[in-house]
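My questions will all concern the structure given below.
One protein chain omitted, others in place.
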Amino acid sequence: MSGSLINHVFLQILTGLQLGAIYVLIALGLTLIFGTLGVVNFAHGALFMLGAYFAVIIAGKFGFLTAIIAVPFLLFIIGIIMERGLIRFFYNRPHTDQILVTFGLAIVVQETLKWIFGANNIPFPLPRWGGGILKLHEWLPFLEGFVAYPKWRMILIFVSLVTVAALFALLQFTRFGLIVRAGMRDSEMLRFLGINITRRFAIVFGLGAMIAGIAGAFGGPVTQVDPEVGMAFLVPSFLVVVIGGMGSLPGAVLAGFMLGMAISFSAQYSAIQQIIIYLVAVIVLLVRPRGLLGQKGVMEE
Amino acid sequence: MSERKTGKSGGWSRRGILKAGATAGAVSALSIGTPTFFIKDAWAQKAIGNFPVKGKSVVFGFNVPQTGAYADEGADELRAYKLAVKHLNEGGGMLETLKPSSLKGNGLLGKKVEYVVGDTQTNPDAARTSARRMIERDKVIMFGGGSSSAVAIAQQYLAQELGVIFMCGLTHSNDTTGKDKRRYGFRHFFNAYMSGKALAPVLAKEYGKDRRAFHLTADYTWGHTQYESIKQFTEKEGWTTVGNIMTPLKATDFSQFLTAVLNSDADVLVLNHYGKNMINSLTQAVEFGMRDMQKNGKQFEIVVPLYSRLMAQGAGPANIDGVLGTTNWNWTLQDAGSQAFVKSFEAEYGFPPSQAAQTCYVQTLLYANACERAGTFYPPEVIKALEDFEFEGTGPGKTLYRGGDHQCFKDILVVRGKGPDKKKGKYDLLEIVDQVKREDVIYPVNTFPGELGPYEPA
Partner (left out) sequence: MPVIVFAVIALTMPFWFPLVGGYAGLDTKILIWAIFAIGFDILLGFTGYLSFGHAAFFGVSAYVTGLMLLHYSANIIPAMIASVIVTTIIAVMVGFLTLRRSGIYFSILTLAFGEMFYAAALSIFSDWTGGDNGLTGLPTPELFSMPFKENNVFYLVAVLAIIGYYIARRIGNSPFGMMLRAVKSNQTRLEFTGLDVKKYKLSAFVISAIYASVAGSLMVIYEPYVATEFVHWSTSGKLVIMSVLGGVGTLFGPMIGAAFMLYFENVISAFLQEQWLLVLGLVFMFIVIFLPGGFVEGAQRLKRAIAGKAGDGNASKGASE
């Protein structure tokens, strides 16, 4: 055997983090929107996918750096338009209608992208500074021999962690964050206090979309950019949200990376590998029906 | 309602045959021996599938993957089909090189050839739905296409059920003409067994006999049989198989599997992937630094047993540089048949055809030729005209359509990817290392289990 156990475990962990990074980014937006607005957005995968398509196009024309600045901004705008133009009319309708309308929107976005760009994936070349491998053994003394990892995937992990930190900071240290957090606890109370939450609702929705855009721009080269990718990532992301506890941001982060690890460490057992995330979900929900960090009173009877 | 009747002449009157169909083995063996007795006297002109063909035209159904992992292949197959229909109606292409041929280039049995197109979505269920629609709505007399063995096999069974001949497109699983062979299904493409037999000696010569291989395998019939065949023939050469992971067909990110490969003591990675799967897994393997790695004191190598020029193009010359594999056909072949096809394809579309295009084109011509030779569209007669038909002028050397399993046998190619500095032109991506003779890849018909089933559908 070449390399030590430490090398093996280290590589598996990196892969787990990298797989989890995209789930975390998508699930963060989902759970944020759910927690504040009580909306389950079936079109969230479509937003992620839009992010990836925008990133490919912009990166091709104006370079990758422009793309990573423009795409989250664009998605923020799209999120606000979506909330103001569609979602807000559904706050007073049955919850299932919200699911239905966002589900319909997801289909429309998917089919529109298919129409414009074709059903095949479009190549998403890495920027020159993001290609190649990082020779990790040169940096980390506990690794033996030759241990390398693709640079882009390391960047993806980094971006995901930074995004998580930024979002938590925003919610923790700003007045906006305070109100949003209060809204996640009890939105009716805020209304009694006369705080205009509708405007903030739109911003929260935009924020969720923006994070999906970040996932699309950085995750696109890894997940491939095709019209099906939105739905393909939506279902596992829902699982992340449920496992983490609906409406819990730390829960989403924890569950996202946990699922990434589960997939990474089960890779060699192919029969288990495809079902592992569901096994984890069922076990967690049996032991903790509210999810890992879920709060009492969310969607319960 | 009349369609339902003319379509399949109800189950009732033919219950005797249906019962016979249930004991398929015995009957089919019998009917191979005495075909004319059944057909000419008792059953000629019976309605089977969409026979008899009414009107001035006859319709072919081309069911190709327009979406999914094999969509590039599908697009090229469709180009070839359109060209084949054009040549059948107007002459040209391989009509001039195929021997023996009864094709005249004025349609088929006095009827104009038309076609309808479907999308298999690289998905057996969608393929069957689409094929059924073609058969029931569009009344196709024959259908073909596809780039996945699961899809091909699902359609072969449908073909047998409904009595409409299916001319397989690109399908490489041993099962297609092995355990899942069907009387109404025909395959011109080679299979994984032949790939293994041809490729393993070359691998041993190039990389040595004491190699340790790790396989990543697409988790469906084709991947399974290719893994088995490559394992069998490389181990015969002295290689060790240290691991295999079945990867979902829908996977696009292979990082967790590649991590497992890195963590093993393998010094060769065998990718039993095709189409987009292969493009992604190969690209990502290179991204993980596998082309620049030393393992067990040897250069780490990547092998792609089933290669195509389209995939090579998708993965890019830098990634395929030096990677070995096999292919059914390549546009650089110099025989008259290949050149006639390449020339007319290039004239039509401006670039050379892929192996998927070639196999679909040839299949359409072979079906049409069989109809002309049989003098009818009556499926059992057409099937017999195809069975044990030996021909040339569609590629290098002679080809045999073996009657026992509906598999074609012909020379196949071992190829190597050309790097950016070696290729001449955009489409010059594969270098032919070896043209393995038909005699060296043929195998006895009983190598794989399975029965073809009856000439008349149950």
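Assorted remarks:
We call the chains A and B, going by the order they appear; numbering starts again at 1 in every chain.
Convention: a contact is a pair of C-beta atoms (placed from the backbone, for glycine too) under 8 Å apart; a residue touches a chain by one contact, two chains touch by 3 or more.
These numbers were taken from a predicted model, which means no experiment stands behind them.
Among B:Met94, B:Ala126 or B:Ala340, only B:Ala126 touches the chain left out of the display.
When you scan A:Ile69, A:Leu170, A:Leu193 or A:Val235 for touch with the missing chain, the hit is A:Val235. Across A:Leu47, A:Ala67, A:Ile80 or A:Val101, the single residue that touches the chain missing here is A:Val101. Chain B residues in contact with the hidden partner, per the touch definition given at the top, are 1-4, 7-8, 10-11, 15, 18, 21-22, 66, 119, 123-126, 128, 132-133, 136-137, 150, 153-154, 157-158, 161, 180, 219-221, 248-249, 458. Along chain A, the points of touch with the absent chain fall at residues 34, 38, 40, 86, 89, 93-101, 103-105, 107-108, 110-112, 114-115, 119, 235, 238-239, 241-242, 246, 270-275, 278, 281-282, 285-286, 289, 298-301.
By definition in this document, only the chains that are shown with their structure count from here on.
Remark: chain B residues 66-68, 71-72, 219, 243, 245-248, 250, 252-253, 255-257, 259-260, 262-263, 265, 276, 280, 284, 287-289, 293-296 touch chain A in the complex.
In the complex of the two chains, the chain A residues touching chain B come out as 1-3, 7-8, 11-12, 14-16, 18-19, 114, 119-121, 131, 133, 146, 148-150, 152-153, 222-224, 226, 229, 232, 263-264, 267-268, 270-271, 273-274.
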